[in-house]
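Apart from one protein chain that is not included, each protein chain of the complex appears where it belongs.
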Amino acid sequence: MADYHDVVVVGGGGAGLRAAIAVAETNPALRVAVISKVYPMRSHTVSAEGGAAAVAAPDDTLDEHAYDTVSGSDWLCDQDAVEAFVAEAPRELLRLEHWGCPWSRQPDGKIAVRAFGGMKKKRTWFAADRTGFHLLHTLFQTALSYSDIVRYDEWYVTKILVDDGRAYGVVAIELATGRIETITANAVILCTGGCGRVFPFTTNANIKTGDGMALAYRAGAPLKDMEFVQYHPTGLPFTGILITEAARAEGGWLLNKDGYRYLQDYDLGTPTPEPVLRNMELGPRDRLSQAFVHEMEKGNTIDTPYGPIVNLDLRHLGAKLIDLKLPFVRELCSKYQNIDPVTELVPVRPVVHYMMGGVHTDIRGATPLEGLYAAGEVACVSINGANRLGSNSLPECLVFGNRAGRAAAVFAARYHREVPSSIVAQGRDEARRLAAELGRRVEGHQRIADIRTEMQATMENGAGIYRDGDSLTKAAHELAELRLRFRHAGIDDHSTNFNTELIAWLELGFMLDVAECIIDSAALREESRGAHQRTDFPARDDERFLAHSLVRRQPDGSSRVGYLPVTITRWPPGERIYGR
Amino acid sequence: MSVYQRPVHLLWWLERRAYVLFVLRELSSVFVAWFVVFLLLLVNAVSDGTASYQRFLDWSGQWWVVAINVVAMLFVLLHVVTWFGLAPRAMAIKVRGRRVPAQQIVAAHYLAWLVLSAAVAWLVLR
Amino acid sequence: MNHRRSSPEPLLWMLFSSGGMVAALMVPILLFLFGIAFPVGLLSAPSHAHLYAVLHNPLTRLVLFGLCALALFHWAHRFRYTLYDGLQLKRYAVPIVVLCYGGAVVGCVIAAGLLLTV
């Protein structure tokens, strides 16, 4: 018989743990489980560096945070969601504080805040430059105090079980033993993060393969705004390791090969020695990454074996400030780049960082598929629209993790139903499929890694910082071909214990689905907005595209894109102005 | 599920240099104990009178007793260095709300050591 | 709770660490003088009369007793764990405990006897 929990959370990062705690607090009688393909404290939330935004200072207001978020999103976010988000973010960060998060402090003991890109006020809470790490470990350790939260650590979910339009659980493999289990539930919350690994050069961890997006998509839930892929302007060349925006917020400069602060040429304001909010290096990420491409085309970047770069200059900040506010940046530079930012320039280039798009949810975290919820990067509520502002994603995990957890708890209790027998049968079928794949031996097969590498190259060429109709069409063809090859890909490892090759194969299948959704959504959006820049349609087109794209899977496996109007409450579409 | 459990060798501490140093450090205690025995023999000899004291001096001049004491000295010095070196990690000392840096705690230990040693030497050699 | 209050480990550790500190501070100079410098003639040994006078001082005897007792407990505790871990003899914990701490107690009694009768 299958394991049953009232609510199953898939993913143990910031959103997942917050959701699990919310379920436990909303209704202690509910049985809640967290299924994660890694131990929760390994989740990618751990890599977030700069901070978490929430209004804290007396001179700041919720409306200003909302406006910065709306304009940052190029008006593609839903403003009701943004208003709820900015209102609840301070409470969530305070709750984290009560749970022990070691937020950096002012001398009087109050929370300290720092500047961040695209924000008009200082409102980014931080724990040095290891904010995600501390946030995740605080959540994980706090979750340990809820002994009723059952954890399936290192279990990989392969399918969401659906009957009559409602989600009733998942099928998952225990990595250590290869055991395949049907885990039924009255509500499922997806918190599996993004899919940066469909691109070749990303800040994202190896685990970020878009599993949850593909799971929901295959289960019949639509994906929203998938064409919006955020390039972070400052990643270390070769590794793609993130150098936090906080480095610029603390006063770092971006220099081209001539040592010139080139952002002044891209309508981002005039250079000042001290950082100015919403100006120059504190502009939004989409604009900064686009400026890099123009510099490259002008021949103003520096060529290295790992691609063209510009320099991030932190030298004028001094060792003391860097050690206090940016110790992790210094550690990463010295370890992975062999340089010391106190005395040397840091080479950086834009790197895929975040998916604005994701599983379509409403403001409570509910997807159109009854019983299925989503929160965090896997979801698209949307507060991020066409471009997310730095430091909005951590509070998003908390606010919407909490909301999804509460909503799922209420749903699971109010609409509790016996799990239909068809679900168990579906589980058995999925187990049989997985067992067959594990045993399938293919002659002269395609290597998983080769297909993955080619898919990543396709995505970068087709859907990079700038795209056009031709590049997207070409990418769609290449993806179709890769899909065919994927059918003939096999695995060498047929053992049941910790079979990472089987997992890599399953992940690749998910990534190909997600990649297709990105390309198809991008091809149909014939305008430029935020992170989606079409060279063949360089202007924003509110008439046709002030709308979310929704991509649904058709019965034959192909995708179909539709649109959903954007919710506008108080801020009618306007021009995005930075530095003036 | 069958797992592999690496066996622990009887002399596991030979596997890493740091472990060898650790075992040597712990063995220094044997020489501390030896010193107590040696000291008590001296006390006994002194309280038994001049002849007995002279016999002790002769005995302690034998090559093997000196050899033991030289080895004991090395171990005791190892004890001193490791003990003082680790001391700041076991104690967080604060003076007027400020944490005293580790080097200062170590330095204070060595200073106390020098002063005490000088006092003892003065008392004995006076 | 009972388990915690009845555990002798905190007391034994306190004796061990006090002993370690005293030994580190006092043993090197004494061992150097009486174990090496005087026997090999590096320095001339003090006269019996002088030593006897120093030893006769109750303060000296108290300090020496403290040194001996704490140093012995330092040895007992460390040696116990060296036998447990270094030679993996934890299965003989009872005889080891008796040997180590028993030895230290016996040593203390002898030290007290000798120092009292100076």
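Chains here go by letter, A, B and C, matching the order in which they are written, and residues are numbered from 1 within each.
One rule holds for everything that comes next: a residue touches a chain if its C-beta (ideal position, glycine included) is under 8 Å from a C-beta of that chain, and two chains touch if they have at least 3 such contacts.
Operating definition for what follows: contacts and distances are computed from a predicted model.
S.K.: There's a gap in the complex where one chain should be. From "Sarcosine oxidase subunit gamma", "Fumarate reductase iron-sulfur subunit", "Multicomponent Na+:H+ antiporter subunit C" or "NADH-quinone oxidoreductase subunit K", what does UniProt name that chain?
M.R.: According to UniProt, the chain not displayed is called "Fumarate reductase iron-sulfur subunit".
S.K.: With touch as defined up top, name the shown chains that contact the chain not shown.
M.R.: Per the contact definition above, the missing chain touches A, B, C.
S.K.: For the chain not shown, which residue from A:Val7, A:Val23 or A:Val38 touches it across the whole complex?
M.R.: Final answer for the missing-chain contact: A:Val38.
S.K.: For the chain not shown, which residue from C:Met14, C:Leu62 or C:Leu116 touches it across the whole complex?
M.R.: C:Met14
S.K.: Which of these touches the unseen chain: A:Asp3, A:Asp80 or A:Glu97?
M.R.: Once the missing chain is taken into account, the touching residue is A:Glu97.
S.K.: Who touches the missing chain here, A:Ser145, A:Thr473 or A:Ser558?
M.R.: A:Ser145
S.K.: Can you list where subunit B touches the absent chain?
M.R.: 1-6, 8, 12-13, 15-16, 18-19, 22, 26, 86, 89-92, 97, 99
S.K.: Residue-wise, where is subunit C in contact with the chain that is not depicted?
M.R.: Where subunit C meets the chain not shown: residues 1, 3-5, 7, 9-11, 13-14, 17, 81, 84-85, 88, 90.
S.K.: Could you please point out the subunit A residues that touch the chain left off the display?
M.R.: With respect to the unshown chain, the touching residues of subunit A are 38-39, 41-44, 46-47, 91, 94-95, 97-100, 102-111, 130, 133-134, 137, 141-142, 144-145, 147, 153, 176, 205-207, 238-239, 241-242, 328, 331-332, 335-337, 447-449, 453, 491-493, 495, 497-501, 504.
Throughout what follows, only the chains that are shown with their structure count from here on.
S.K.: Using CA atom averages as chain centres, what separation in Å is found between subunit B and subunit C?
M.R.: For subunit B versus subunit C, the centre distance works out to 11 Å.
S.K.: For subunit A and subunit C, let me know how many angstrom lie between their CA-based centres, rounded off.
M.R.: Averaging C-alpha atoms per chain gives centres 63 Å apart.
S.K.: What whole-number Å value describes the gap between the mean CA coordinates of subunit A and subunit B?
M.R.: 57
S.K.: Of all residues in subunit B, which are in touch with two or more distinct other chains?
M.R.: Residue numbers touching two or more other chains: none in subunit B.
S.K.: Spell out the part of subunit B that touches subunit A in their complex, as residue ranges.
M.R.: Against subunit A, subunit B makes touches at 1.
S.K.: With touch defined as at the start, can you tell me which subunit C residues reach subunit B in the complex?
M.R.: 17, 19-21, 23-36, 38-40, 43, 45-46, 48, 50-52, 54-55, 64, 67-68, 71-72, 74-75, 77-79, 81-82, 86-88, 107, 110-111, 114-115, 117-118
S.K.: Hey, which residues of subunit B end up touching subunit C in the complex?
M.R.: These residues of subunit B touch subunit C: 8, 10, 13, 23, 26-30, 32-33, 35-36, 38-40, 42-44, 46-47, 49-50, 53-54, 57, 60-61, 65-66, 69-70, 72-73, 76-77, 79-80, 83-84, 90, 109, 112-113, 116-117, 120-121, 123-126.
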